[in-house]
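Input: a single structure, listed below in structure tokens.
Every protein chain but one is kept in place in this view of the complex.
Take a look at subunit A:
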Amino acid sequence: MSNNGYKSGSNLEKVLKAGHFAFTGECGPPKGANVEHLKEKFEHLRGKVDSVNVTDNQTAVVRMSSAAASAIMVANGIEPNFQMVCRDRNRLAMMADILGVYSLGVRNMLCLSGDHQKFGNHPQSKNVYDIDSMQLIAMVKKMRDEGKFLNEEEIDEPPRMFIGAAANPFADPYEFRIYRLANKIDAGADFIQTQCIYNMPRFRDFMKQAVDMGLTEKAYILAGVTPMKSARMAQYMAKMVPGMDVPEELIKRLQDAGKGKQAEEGIKFAIEQIEEFKEMEGVAGVHLMAIEWEHKVPEIAERAGVLPRPQVN
């Protein structure tokens, strides 16, 4: 296969392999079949990021499928990072969707276990969890590198995906987090996108462990950034979002910024973070999750000095 030594040949893979500091974005598909709405959201990201994560029934709320939204992106010349969760499909549906999106031009995918349906808008549903995120990573790798389905049958034209996984350095027990990351990389993750980071000392410590264990040699780690829109959002995330670590100082900093200026303070903090990540050993890029704030991405990218995005052929 002629992919010039690339595993998938995706833009994200090329940017990372060339040693550039990657910058990825995110786009949640609409809660409806409104293609115009989707396009409007991702148009803000055009040229500003290397690839756009397309969430898969994020927080267990039904939305346009990430497969369809990813394909629409491909058709519009924007590179998606197709997210897939283990909650909603069994291994048959997963492999079928992987082949499907690949045939439609998708080249990156992010493997996740997914939020439990209890959080979403159909808590009554039956979940699947046939395989877990670790096994999903291994399955995609098997499909790509061995050209085989999970049952060992040969695949005619294997899907060549750049395989991503998530890491949350802030969930408990903390001591185990680095092991779980190591497992995901062993299972076959090519790149990692972390949960949004607010506790910088803890993240520095996590990255130091990753570097010491040689993990950053084996996979590209992208640090997760979500700009806070307000002190209230920060408080909400601190209290309500599981596995999220929002230090008091940050909440206070946003409060102190005063009315009408909290969003700007949130963006400032995000930019300071990105500046630090650029210098941090082992960090290969930033994954900016500007939840329902896609229109702010160009400004953040500009001010964080990550534009223009590199072109790698």
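As a working rule, a residue touches a chain if its C-beta (ideal position, glycine included) is under 8 Å from a C-beta of that chain, and two chains touch if they have at least 3 such contacts; residues count from 1.
Just so it is clear, contacts and distances are computed from a predicted model.
**Q** Can you pick, from "Protein translocase subunit SecD", "Putative ech hydrogenase subunit B", "Glutamyl-tRNA(Gln) amidotransferase subunit A" or "Zinc-finger protein", the UniProt name of the chain not shown?
**A** Of the names offered in "Protein translocase subunit SecD", "Putative ech hydrogenase subunit B", "Glutamyl-tRNA(Gln) amidotransferase subunit A" or "Zinc-finger protein", the absent chain's UniProt record gives "Zinc-finger protein".
**Q** Among A:Lys31, A:Lys118, A:Arg232 or A:His295, which residue is in touch with the absent chain?
**A** Only one of A:Lys31, A:Lys118, A:Arg232 or A:His295 touches the chain omitted from view, namely A:Lys118.
**Q** Identify the residue among A:Ala187, A:Ala234, A:Ile267 or A:Val306 that touches the chain left out of the display.
**A** Reading the full complex, the residue touching the unseen chain is A:Ala187.
**Q** Using the touch definition from the top, which of A:Met134, A:Met161 or A:Val246 touches the missing chain?
**A** For the chain that is not drawn, the touching residue is A:Met134.
**Q** One chain isn't shown here. Among A:Asp172, A:Asp212 or A:Glu281, which residue touches it?
**A** Of all options in A:Asp172, A:Asp212 or A:Glu281, contact with the hidden chain holds for A:Asp172.
**Q** List every residue of subunit A that touches the chain not included in the displayed model.
**A** Against the missing chain, subunit A presents residues 86-87, 91, 113-116, 118-119, 127, 129-135, 138-139, 150, 166-168, 171-173, 175-176, 179-180, 182-183, 186-187, 195, 242-243.
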